[in-house]
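Note that one protein chain of the assembly has been removed; the remaining protein chains are unaltered in position.
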């Protein structure tokens, strides 16, 4: 209780802003953090919106101008949960003001913006980006197992992020369909599976991909037919720096899949299989002679990553919001200047360069290096 | 934010006390509750213990005497997370002091105590008992489907609560092995599957059961061999009031099961299958002609119970602590005098009477009515 | 090709008779049997029926009288696939004539008949009974693992045989509903799960069970309403001779279950889980410290039982008819006087005594010894 406080300005109060507010509160109670996170101001596009949301979320101050919040000398970290177009200006301003920055993914809407943000962070101010699914204790286990050679040399990573919220012809044209807002399945959700591949297997050297738009026209909320220029799904072959190959896919028209972030990693001595649809499990195969080989379904428990902070008993399961809480822990640790599992702006930029390479490969028709 | 406050005295600061504190905080942020729950005092067996825990959990006051906390006129509800032996005296004192009471399961260590507690609640003060697993949105869905006749008349309920934390001969003798502390697998975890059966199918008219103790002697933490007189597992045939039959089982020596609260309900027109090990799913079979019949795996989403309060998108999954948060919501609603999904002391007494009947059946050797 | 021939009279040409004929032919090609099985005569209730079926199945001779077939001195083994009522007279006559006998389950329609059949086999003539599911290579593996102590001491067996072919109110009254033809779910399919429990865990010392009839009246094919006096489902608690407990259930009204012969065996050091719905798999849990424990899904392969006779590669899967082929192999080996996995009449009688004890328990209301 005598821990120093980390004063946070939260920018944005939509679904993700609320998730941030809840996660900061939960992280403070769940973990023994080096700094006690305190969201002291909520900024949104206008003061009434910000004030109402702040009241609901128990945040003491509100602002209709994010610049004001950043200018506040008491603020240590800026958390960005705005529309994607605003990520870059806010983040750069915050970094220039000497704040730590915790930004939702995608980092920005163009590679140029992401590079500018990463350059701004080169000053050394801590950054963190919200790749929530990487913070899963079972993904931590997967990473450990691979690092320790339990599955031998990795030979393949085949992964997908599949959802179906745009599968219907009736799904309306919305901001996710705008190319200049980082729209499209590849940018919106494909970044998760790219980040996962890099997190677990390493750098991607080359990609050959293809985009597909199932519905070239969608109707917007105003009843206007709008041309869709972004992808509904993406498929790519990838070559990792270590020579292994595999596939990456992303789709928001994968009927029936609600959170289908799934992969299988093959190695010379074993394999790992995972789906976010049952994210408290990891399946592990270890090669060897004998009549009892097979994939073992490992059930999340306190022996895995940060699970124990939520529950002392195996099998009880953590939820999506708990993953966000672990992510916030990493962001706070980064802000405190400590070693942290947080993904930095540079990490996020590397992910977006892969996505961009897939996009270029689609246009140009062959292998492209990120 | 102008909602009236529900002042709570929390008694007990172990694992379950902490879970309560976190759940009250989370419920207040997650739901639009009729009263804003505020844990204002934490009582434990002595002041230093209580003070330390209160500091950790952000509770403003601490007390070394639960009687003092109950005597405080500002307190509206007493939350009991103590060892089982203390449930009855605290709950009865709190009810007599006019407080609402929210008590962990099991209600008490004997039927007589549970009856006394239920009698004390007859005054009309709201009560709630922590049958966490009943608050799962997918269980809410199961209940709706059954009530609406989607699976026809229920013909069978076969369920188990299986864990393995006592499966090893080396698992030490602890308080859970003490019969006068509601020890044994039947009392400790069997109550969950009994409560589930009653929640979904209705009253149990008769039982024939058998207890089994795999390890008649266990060593305690002090290195002494202690005779074990409680059950390691229980198996029973049950007859429901509506004539349907089935089985109930409980085991804490079910090697490999970490949270194996599982059941299948058969009906004349369909079936429902569930396991807490994947509790964001429910499997539903609907009878009918055709080549595409089968069990459908329904993935939890905002269309199910309280899921949407945690996440607006399907498939992201809620965790165990979120179930506790929903349970707290019900307790707060009950305390506000509103219709609520909370299970009352009377409900919990009915569950314990079934457990007691199984125990008597084991001793007496035949069918016993709860 | 110079192996001696085993001349077989097959009695009955319905579904099961055809399955026998196919299995004898397949076994001869699949295995290196000590005797080459040759079905030389098919007997059925009248000559035209027998002649037509023999032609279809490639059997050289036909008879309208099973007594004639048995009287034939060239016949070495009689295979019985008739309605259950005829099992006893045919089997006894065949044994008295010195033939080996291979009989479908259930052995007979009453305990008295089964005892008479078993007595007739006491002469030493080989007998075999068709408990097809016991011949699964994965069940052979389960038995080995248990025998070798891989899961420690068995503490529980919980099993069910669930199907749904009578789940609808419209399912007609047929011979399976006739009590004097071994009708009812317990007799018809419950025998499989009882046989499995005995095969894997050992003798059952005592049972307490309950029968349930969902539809007291069903309409027969002639449109007449008929009173149903047999059970639609059965549930029982069992105590094994070794002290372990568990549950057994059988149901032909378990909506959605097509071949739901499933069980979980818990032991002090591990567990085994199985369902016939995926019968080329066995799930094994071995206790132990560490972060990678869990149930391992073992995929059937040539290292398991007789799988390799069908396919040299793992994972390709064998089918129901292949199980029947393995069963026939055991029957032929028994007929040759060799050690064999075949279940004898005495084994089948022991199974039926358990079923009978459950029936008596239902009537009498308590624990009954088989």
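Just so it is clear, A, B and C label the chains in written order, and each chain counts residues from 1 on its own.
Keep in mind that, in the parts below, a contact is a pair of C-beta atoms (placed from the backbone, for glycine too) under 8 Å apart; a residue touches a chain by one contact, two chains touch by 3 or more.
Just so it is clear, the model here is predicted, and its values are computed rather than measured.
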Review point. Which of these touches the unseen chain: B:299, B:342 or B:358?
Key: B:299
Practice item. Have a look at C:5, C:55, C:71 or C:227 and name the one touching the chain we're not showing. Key: C:55
Check your understanding: Among the options A:55, A:239, A:313 or A:346, which residue touches the chain absent from this view?
Key -> A:239
Review point. Since one chain has been left out of the picture, which residues of subunit A touch it in the full complex?
Key: 151-153, 155-156, 158, 160, 162, 164, 167-169, 208-212, 214, 232-233, 235-239, 243-247, 249, 251, 253-257, 264, 266-271, 273, 285, 287, 293-295, 365-367
Exercise for review: List the residues of subunit C that touch the chain left out of this view.
Suggested key: 1, 15, 21-22, 25-26, 29-30, 55-58, 163, 165, 257-260, 276-280, 299, 301, 310-322
Review point. So that we can see where the missing chain sits, which residues of subunit B does it touch?
Key: 141, 145, 284, 290-299, 303-304
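Everything that follows uses one rule, which is that only the chains that are shown with their structure count from here on.
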Study note, to complete from the structure: Busiest interface, judged by C-beta pairs in contact, is B-C
Study note, to complete from the structure: Relative to subunit B, largest Cα-centroid distance belongs to chain C
Study note, to complete from the structure: In whole angstrom, the CA-centroid distance of subunit A from subunit C equals 54
Review point. What positions in subunit C touch 2 or more of the other chains?
Key: 293-295
